[in-house]
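Okay, here's the structure, questions in a sec.
The complex appears here minus one protein chain, its other protein chains still in place.
Up next, chain A:
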Amino acid sequence: MRSEPVVQVQALEKRYGTKTAVNGLDLVAEAGVTAVLGPNGAGKTTTVETCEGYRRPDSGTVRVLGLDPVRQSAELRPRIGVMLQSGGVYSGARADEMLRHVARLHAHPLDVAALIERLGLGSCGRTSYRRLSGGQQQRLALAMAVVGRPELVFLDEPTAGLDPQARRATWDLVKDLRADGVSVILTTHYMEEAEQLADDVAIIDGGRVIAQGSPEELCKGGAENTLRFTGRPGLDVGSLLKALPSDCTAAELTPGSYRVVGKVDPQLLATVTSWCAQHGVMPDRISVERHTLEDVFLELTGKELRS
């Protein structure tokens, strides 16, 4: 099922005064869930808000569902759902009232009562928006983004500051959206979120996409993995190296403690253990350290995700 990309961004540049927020960014998002991952100030929100039609690019082109978000806004708006990072609701409005209102702006909205139930907003009762908890406000914003039955939903840090339970509820909804054929673009600085939800991850730093791929591709692509084992001291590392693929390195870090760095896959593990068997070595405490997206990110940007 290869269809047209839902979002195509080419050479996007956006400056605010002298500050460059987005600096020649290219991004193609296919149908499914795409996570835009990056530290604060990387350009995530600017990119997403340009796709939503809020910002006019200084240069470059942006197409969302094949449309120009600024010039073809009227055509595009009914087809997308937007969750802002914060706010967006009348401070005196009740959750159900606001959600019903957004539903009324659409031709075939979801069942509002069911959505309220689904997101645990029923307990908000007659409380006005400004008195809702941060988590309730976030979930209301999420509900407002999906109630119009859009083809594509933009979620800007949908779980920032949520407790684990509320985060789980949000993740479950994103998974259901995906299963029903709704595409999702979400920004996050939670690695786990990207790993859990995304078909595709774009890592942004300094206003550019510095890596993109599925979580698996990114983890085995950019970063080297490590295999460690302990055995008797003074093994012939040179002979081990000969048995390994050429792009691997092996070393005895401290007496009896060995490390192999390279593309760690089942074949490599088998090579190491059979070499050990040939040399009468019992590889104690053999362990594989697979890189997470967190490591990939650190390696690519030199930055911690959550600053």
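The rule we apply is simple: a contact is a pair of C-beta atoms (placed from the backbone, for glycine too) under 8 Å apart; a residue touches a chain by one contact, two chains touch by 3 or more; residues count from 1.
To be clear about the criterion, contacts and distances are computed from a predicted model.
Think of the chain that is not pictured: of "Acetolactate synthase", "Cation:proton antiporter", "Transport permease protein" or "Tripartite tricarboxylate transporter family receptor", UniProt labels it "Transport permease protein". Only one residue in the set A:116, A:146, A:162 or A:248 touches the chain that does not appear here, and it is A:146. By the touch rule set out above, chain A reaches the unshown chain at residues 52-54, 74, 77-80, 82, 84, 86-93, 97, 101-102, 104-108, 110, 114, 144, 146, 148-151, 172, 175-182.
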